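The structure appears right after this line, and notes come after that.
In this view, the complex is presented without one of its protein chains, the others remaining in place.
Right, subunit A next:
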Amino acid sequence: MPAPSSRPSAVQAVLARDKLGTLSLLHFSLTAATPLTVIAGGVVVMFALAGQIGIPLGYLIIAACLWLFSVGYTTMSRHITNAGAFYAFIARGIGRIPGVAAAWVAATAYCAMQISLFGLLGLTAEGVMARMGLDAPWWACALVAWLLIGLLGTRAVDINAKVLAILLLVEIAVILLFSASNFANAADGVPLAAMSPSTLGGEAAGAMLALAVTGFIGFESPTVYGEEAKDRRRTVARATLATVGILAFIYIASSWSIIAAVGADNVVEAAIADPSLMFTLAGDQLGAPWAVIGEVMLLTSVTAAALSFHNTTARYLFALGRERVAPAWLGRTSPRTSSPAAASLTQTVVSGVVIIAWAALGLDPLVHLFFYMSTSAGIGLLALIATCAVAVVVYFARDRRGESLWATRIAPVLAVVALLWVLYLSVLHFHTLLGVEKGSTLPALVPILFAGLAVLGAAWGAYLKWGRPDVYAGIGHGAKAALVTEASEPVGVAGGR
């Protein structure tokens, strides 16, 4: 049908003008990660909980696992629709029923991760307010942030991205400054022992690795923009691998710098004694105002992290609504802002209910909300990534689709082995992560909860296969479900006006 023409294509030029390069994708993925929250809120806690100094090595191992995973993941993303959601990979790789199971786990884990951050946020805000001579309970501060995130969530995602980008740049600058200062004021020189494999053993290894994984969440974002990338084959892969590399550098450098500043022998005790160790060090080395700057930056960083997880949860719920796997109203957009408004509001309501419930029951925001919920969500997300890695292997086992052996067989298989090993260790050492005794009920409860969710999701998927085959056909296609489920049975329409 196409007509031969010698004229240059104006259409292709206009379409190419809006395509995204590696740096643009990197911007989106890095804004989905909030490194100061991970370092100030997570690394110091990891030193205290694990009682080990192998955290930089833990980040290195996880970065290597995720790099291996990314090779197959980004390759598969070129061949499927809705390539921004892990459950879509699972649906296309293993099957639609496991896909629905994964979607339920994913939505719950992302939502729980977002809600957990309100505990840290409320507590940090309470501390900052106290420095200013103001007295406000943690839950009041959390509710203010909740309202802000709820409002931003119903706006266009690009507005959020601009806010997140500015916060990220300031965050990275502060982290690098603090890390450089720590190395410049090292207690016993650069502690090379921290990178020794012997530092990552015992009961706490799994706990450290599970927490390390949560710091990288957001690395998967470039695939969301795959169709808008300049070169879908290279741009997305480069951006994903660069995200893992940049985050790994920041996490390893900053966690190593804390060990250098305090000393390998003292860092665990120091972290137990002072949860704000990173800012205390900055205050001692750079001057007291820098500790306050750090705490304020942590506040904005946690808010940005909560906004980022809010967007991800809303995106999952929206895609499920569009597929009609979840209620269809979740797939509604706001006409004015084109945001997934119904899904965003749903996530906001759920998080608001949890904050109010925690406040009403008088539960501890740090232990019962932040630690318990974020670590539990971390296990769920780790299981999700590991299952996605299996899906990549299965997908390419059927057909390599012209891709290389490394990208379709070797790297994905290595990623599966590595991630399942990390998941096994994490579940085994989960009691350390929660800070409870081995054999307690809670560490067993969380994996059971996620397994239960997966079973319920699978049962729902099986029902859809039997009772609603049109919906079943669209599972895993997200925004493009309409293209798959579009039926074609004319029943007669009067022609013309």
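Heads up, the rule we're going with is that a contact is a pair of C-beta atoms (placed from the backbone, for glycine too) under 8 Å apart; a residue touches a chain by one contact, two chains touch by 3 or more; residues count from 1.
In the analysis below, contacts and distances are computed from a predicted model.
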Subject >> Listed names "NADH-ubiquinone oxidoreductase subunit 4L", "Gas vesicle protein", "Iron complex transport system substrate-binding protein" or "GPP34 family phosphoprotein", with the criterion being the UniProt name of the chain not displayed >> reply: "GPP34 family phosphoprotein"
Original post:
Among A:G206, A:G294, A:G331 or A:G378, which one is in touch with the chain left out?
Top reply: A:G331
Original post:
Just one of A:A288, A:V417 or A:A482 touches the chain that is missing; which is it?
Top reply: A:A482
Original post:
Hey, which subunit A residues sit against the chain that's not shown?
Top reply: 1-5, 7, 9-12, 14-15, 17-18, 20, 24, 84, 156-161, 224-225, 227-228, 315, 318-319, 322, 331-340, 478-483, 486-497
